[in-house]
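Note that one protein chain is taken out, while the other chains of the complex remain in position.
Up next is subunit A:
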Amino acid sequence: MSQPLLRVRQAKKVYAMGNELVWALKGVDLDIYQGEFVAIMGSSGSGKSTMMNLLGCLDIASEGSIAFAGQELSSLSKNELASVRNQRIGFVFQQFNLLPRTSALNNVTLPLLYSKIPESDWLSRAKQCLESVGLASRMDHHPSQLSGGQQQRVAIARALINDPLMILADEPTGALDTQTGLEVMALFQQLNQQGKTIVLVTHEPEIAQFAKRKLTFRDGELISDVRNEYVKQAAKESAA
């Protein structure tokens, strides 16, 4: 097989809580390949978000190595990490994290501010991304004028704007009702079909059923890594 998109070896993360050390990750080995749709599962506090933050270059491992597209992350400077986040990764958060009092369009173009893409291309790109999440008609709406599902779709459009290799989503359906959650999952499946690698954190087994591969964490360790033999189609579920 070709080189993995993400190659994690003995990744550990330790937090200092006062005088105590909390090992949020206790040595994880993991390979994620281009085009995969991975769900990271586990109970609360098991280290899912910590793992995701390391994969997304938002944080650095205390020990061990993580290589993204062959590049060792611990060797990169803050600016280089910022550039990886900007160019290669799209983030989707549980709480959407949109800028308030800012139009959907301007929320979507936010990552472009930090890219080298000429300003003349911004509008067409943003329109295209909003169209692909089905929000072409809501471009001028502010987050407060959008429903939760719509806000999350704006956030997904924002994650897509720089055409990243991978989308990282931390509990993207956590703040949504079941139906809206299914719609968002359908969108992720559609993006995965178009070739985007997707890593999704969730503690809901029903949501994980839409991924092709399921990882389970417990107490900072990866305890199971299985292929999902029966991938459900979120689009069908939501229509039903």
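Methods note: contacts are C-beta pairs under 8 Å (C-beta built on N, C-alpha and C of every residue); 3 or more make two chains touch, one makes a residue touch a chain; residues count from 1.
We take it that contacts and distances are computed from a predicted model.
For the chain of the complex excluded from view, the name given in UniProt is "Macrolide export ATP-binding/permease protein macB" [choices: "Macrolide export ATP-binding/permease protein macB", "Cytochrome-c peroxidase", "Roadblock/LC7 domain-containing protein" or "Nitrite reductase small subunit NirD"].
Considering the full assembly, A:Ser83 is the residue among A:Gln10, A:Ser62 or A:Ser83 that touches the omitted chain. Residues of subunit A in touch with the missing chain: 53, 56, 58-59, 78-79, 82-83, 85-87, 91, 93, 97, 99, 101-102, 110-111, 113-115, 119, 158, 162.
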